[in-house]
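Here it is, the structure, as structure tokens.
One chain of protein is taken out of this complex; the other chains stay put.
Note that the chains are named A and B in the order they appear, and that numbering of residues resets to 1 at the start of each chain.
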Amino acid sequence: MALEGRDLVSIFDFSDREIEAIFDLADEMDAHKHGCLKLADGALLSTLFYEPSTRTRLSFEAAMQRLGGGVISVADAGMTSVAKGETIADTVRIIESYADVIVIRHPLEGSARVAADFASVPVINAGDGAHEHPTQTLLDLYTIRREKGTMRDLNVALVGDLRYGRTVHSLAFGLARFGAKVTFVSPPGLEMPGYLLDRLAKEFGCTPAECHSLGDVVTDPESLKREGGRQKALATEVLSTFDAVYVTRVQKERFESEGAYQAAKRGYAITEELLSRARPDALVMHPLPRVDELDYGLDRDPRAVYFRQAAYGLPIRMALLAALLGRRSVTVKRSRKSDYRPEPRREVDFRKLAEVPCPNERCVTNQESYLRPQFTFVKHDPDLVACAYCEHEIPSPVAHGEAE
Amino acid sequence: MALEGRDLVSIFDFSDREIEAIFDLADEMDAHKHGCLKLADGALLSTLFYEPSTRTRLSFEAAMQRLGGGVISVADAGMTSVAKGETIADTVRIIESYADVIVIRHPLEGSARVAADFASVPVINAGDGAHEHPTQTLLDLYTIRREKGTMRDLNVALVGDLRYGRTVHSLAFGLARFGAKVTFVSPPGLEMPGYLLDRLAKEFGCTPAECHSLGDVVTDPESLKREGGRQKALATEVLSTFDAVYVTRVQKERFESEGAYQAAKRGYAITEELLSRARPDALVMHPLPRVDELDYGLDRDPRAVYFRQAAYGLPIRMALLAALLGRRSVTVKRSRKSDYRPEPRREVDFRKLAEVPCPNERCVTNQESYLRPQFTFVKHDPDLVACAYCEHEIPSPVAHGEAE
Partner (left out) sequence: MALEGRDLVSIFDFSDREIEAIFDLADEMDAHKHGCLKLADGALLSTLFYEPSTRTRLSFEAAMQRLGGGVISVADAGMTSVAKGETIADTVRIIESYADVIVIRHPLEGSARVAADFASVPVINAGDGAHEHPTQTLLDLYTIRREKGTMRDLNVALVGDLRYGRTVHSLAFGLARFGAKVTFVSPPGLEMPGYLLDRLAKEFGCTPAECHSLGDVVTDPESLKREGGRQKALATEVLSTFDAVYVTRVQKERFESEGAYQAAKRGYAITEELLSRARPDALVMHPLPRVDELDYGLDRDPRAVYFRQAAYGLPIRMALLAALLGRRSVTVKRSRKSDYRPEPRREVDFRKLAEVPCPNERCVTNQESYLRPQFTFVKHDPDLVACAYCEHEIPSPVAHGEAE
């Protein structure tokens, strides 16, 4: 259960207790974030960014240096020979001889898994296309825990583009794992995809409410109690029920017209007027950068925690680096029954079938010729298998268990 | 009067005594420039360059590391997502949670002021378009003080493109503040703008001589004394009167023809032949890079101090970082009457007027939508107000004091 030497490619690579151990360590790191610990003395981090992401890169590089370690940095490998001539597998097998931990960002889905498979040092996924960005998820969850003390039974709204938004998919699972109640608020056409709703329900028993606008009015069944014997339940704006509202970017290009965009925006963009109707202790969160879904006027409101949220990226990444490098032992508490724990991946053996390529054209297996497509059984649906790299799901060509 | 936590956006942000305190500290730093002080242990500098400037960036990054601190670096944010989707205000409020001091270079005028206004950590302007580049000015002034012992009463020529040259405008004010005598030498059409001459005269009592060529011959009134009773004064080439000649780049594109360029060049380009007619203890300075206004043959001449000048950037930036980070107390001497001290900006309150946008299209207020135009009274001319960000001056829509 120790974290030394482990990779972090997906939020599902860590058990709930391991994540909480990282959070405990982050609490401790936070006290040292403007000093210089000697925890990572003599260790080197290599950032390996095939597309630029200034905030994420700087956050990791700051975290490593706050721990006392050094950094070798590739800010935009997409523009250099690394990307042109060399495979991910070869690149990480060279970088591992220079550095003790690798942070990779790459546009292909599943690329970070390839890096982790080939590198002998820990690999952290800093974003692999539309697939995963687990340290963003960790800092999102940590923000709620830090600001609210717990995630259990909190009402959390995920707002905006829930169809294409990468961070919000992982966050939904993270919240489900830690017992939050989730509501999805999205413009029509940008709802959370059905296969993810299915997985949330089947694997984590989480059935989020869904609506199209923060201003939607619902009938609050609990209001019956407050009204005594009267039969009429109170109507409540959904906004007023949330402990945390997590807003994400919505791209104008998703809409047919400027009018449709502006109409939808009224449902998810946070204005000062809208915020006045939220709970006095609600959190307004955002992964940043914002476009125009958060008014600048909000910035002074103590409920607007998005800059603190970004700042929590530092202690989270310090904790993660210290733990994966084995420079700091972390206390992983004994797991309760409800704990999520990663299971060994059960690979599908297509013995009787021709090789099936992954149908996701952004999958790393379709770009790096030395890789063979590989599929694993999907836990929540025996009729599906998922690409072992990008997790794209396809109908299973064999019955569950048949291949074993 | 302490410098800890202060920003440096403009050379006018510091009083004369504060600048001299930085110079005293730079003298001390110079002895350690090839060692590693422990002054900034555990501190992080973030460079944030929206356009590349290798020399300035490396100089800051070297200075921080010579002090024992670390660096997180954005060498060219203009090419990354930072520039695309995110405002300066948001970017610095995120970076401030990673780093203890921010050095920003940005093509928009006034951008560094915005960064300083929003960041809670010290911000140093490393060039905001054509507006300011104060650490260049500091190292220019420091070079004269180091090489000559003082700036007071020295004859300093500013040579080349005085109309568009950013560094030379700030330097003119710096020299005026420290009591140097200034001569402007520029090709026709590239003279120092009138509004700057006006400000030099009204605010600092400085009325520089002006000419079009270093070879211009003037009648030296002081020669009368040396010639005894004779009435005929000696003619002197202006070049031979200077203690320091500060040459700047001239862009060929400013001229109508190759012929006009070559003709003008004879007036400001320094050749070995020309230098033979300068004082034996004159300084030849240049902000570098040079184009062809300085012959390579000069490099061996002890008067050619431009590489030493560039090298002084290191102790100056070490001193500045140490002071702003509060890692080193600086002794700011008590101020004499003639000392320039920054005054609180008196903002113009256009109560009765519609909002006036800044007419400078390169001004940051015209690009970042959350900013409102803001103007301050101009000290030397009650009929003008200046943009609080880019300092562009416009006729005052209200009488001085009326708005108060």
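What we mean here is this: a contact is a pair of C-beta atoms (placed from the backbone, for glycine too) under 8 Å apart; a residue touches a chain by one contact, two chains touch by 3 or more.
This one's a predicted model, so the numbers in the text were calculated from it and none came from an experiment.
Please pick, from B:16, B:76, B:243 or B:293, the residue that touches the omitted chain in the full complex.
B:76
Who touches the missing chain here, B:205, B:259 or B:289?
Result: among the candidates, B:289 touches the missing chain.
Touching the hidden chain in the complete assembly: which of A:63, A:99 or A:298 does that?
The single option touching the absent chain is A:99.
With the missing chain put back, which residues of chain B would touch it? List them for me.
Its contact residues with the unshown chain are 34-36, 52-55, 58-59, 61-62, 65-66, 73, 75-76, 288-291, 296, 307, 310-311, 313-314.
Touching the absent chain: which residues on chain A qualify?
41-44, 46, 70, 72-75, 77, 79-82, 85-86, 89-90, 93-95, 97-100, 370
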